Each structure stands twice: as C-alpha cells, then as structure tokens.
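Structure record follows, encoded as structure tokens.
A protein chain is absent from this complex, but the other protein chains hold their places.
On to subunit A.
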C-alpha cells in the first residue's frame, strides 16, 4: 500500500478537468519506483464499491469489464502502462495527464474489456492505481477522494429577461414628459385662440395696417350721420 492518492490535475488549470463523462488525473510519476516489472492499472470504481473491490480480480475479465460498468460491474480496470511510461522525475513543462474516458470507439466492444470509455454517469467515482506482476498485485495507491462529474441542465432553465436598463427608463420618462408638456402647450394654445390673452405682447405682422381700424369707424359712421 503506497501513500500516494490519485488527484485530478490542478496544474496547468484545465478547462476540461471534469466534463460530463471524462475527467483528468495526474500521472503517477515517481510513485511506483522499484516496481519495474509490474504493469500499472487504473481502477475506477463507484464510490460505494471501493470497500468491496478485490485486488486479485484480474483485468480484462468479466468482473472488471468496462462494457458492463456500472451494473453489474461496480469497478473496472483500464489504462494499463509499465513504469517506463511514467519516467521519474517529470520533465518540467511537460503536461503529464491521464484522461479517463477518452476512448469512444470501444464503448460497446465486448472484445475490449479494458476500454478507457466515457463514464456513463455523473458518479461520484473513486480511483486508485494498482501494480500487478503477472496476476499478483504487488502495490496499490490509496483511493482518491470522490470525483463527481458535471451534470448538464436543460437550456429551458436559462432566464432571458434582464429587466430594463437605466438608459431605457430615462429615455422613456423624459420623452413622455416632454411630449406631455407639448400636448399641454398645444391645448393651451387652441383654448386661448379666441381670447385676446396675449394682448400686451402682441406684435404686428410685417404688412399689417392698423389704419384699417380707423377706417372702419369712419366709413360706417359717416353715412349714418349723413342719413
């Protein structure tokens, strides 16, 4: 039993660290030193099945076939590699990750029980690395913390209304007020059309002849006087 606990990749930060059907682990570099003859497998199990997993269950058998996961198989084994794939120390700048769930071609292929296929549900899952020499388990890491995958919501839940912005309210109110003032002004204008309300500030039209008033008086008065 080694002390190492598999972890999701934190460095570099990956957008796809967990998706709906895959997740990304750090490679177990400098963990299995001394087990050069072993084949290192990744065990992916449902969270509740970690206590019942038997290390002697062989990879590629019916009890650990990916195609029957999660029911009735509760834990499957995949991503086998030898220590040579995980050289130690890790060169700086290299991105050393394991993407669990990347093989989509063998999801239903029963001849590939060790397929690294996409996970069927959001989990949560626990993983550990197991080193086998032949079919004898020689080393294992601790189980990881539960890994939960993303669940997708339906787009109908997206709210598309955002209320009204301040600009729109300002435009509406100010324009309404201006329009109301203009209408009031128009009504006042027409109402006072008949009356001589603006008498003191009247001004004359360019060709208006005020003499006309005097003519009216004289013209009508004189004939009456003569008669």
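Everything that follows uses one rule, which is that contacts are C-beta pairs under 8 Å (C-beta built on N, C-alpha and C of every residue); 3 or more make two chains touch, one makes a residue touch a chain; residues count from 1.
Here is the rule we go by: contacts and distances are computed from a predicted model.
*Asks:* There's a gap in the complex where one chain should be. From "60S ribosome subunit biogenesis protein NIP7 homolog", "Tetraspanin", "Dihydropyrimidinase-related protein 3" or "Coatomer subunit beta", what does UniProt name that chain?
*Replies:* "Tetraspanin"
*Asks:* Specify the residue from the set A:10, A:61 or A:104 that touches the hidden chain.
*Replies:* A:104
*Asks:* For the chain not shown, which residue from A:19, A:67 or A:82 touches it across the whole complex?
*Replies:* Answer from the full complex: A:19 touches the omitted chain.
*Asks:* When the complex is taken as a whole, what residues of subunit A touch the one chain not shown?
*Replies:* Within subunit A, the residues that touch the unshown chain are 12-17, 19-22, 24, 95, 97, 99, 101-104, 117-118, 150, 152-165, 167-168, 171-172, 174-176, 178-179, 181-183, 185-186, 188-189, 192, 197-198, 201-206, 208.
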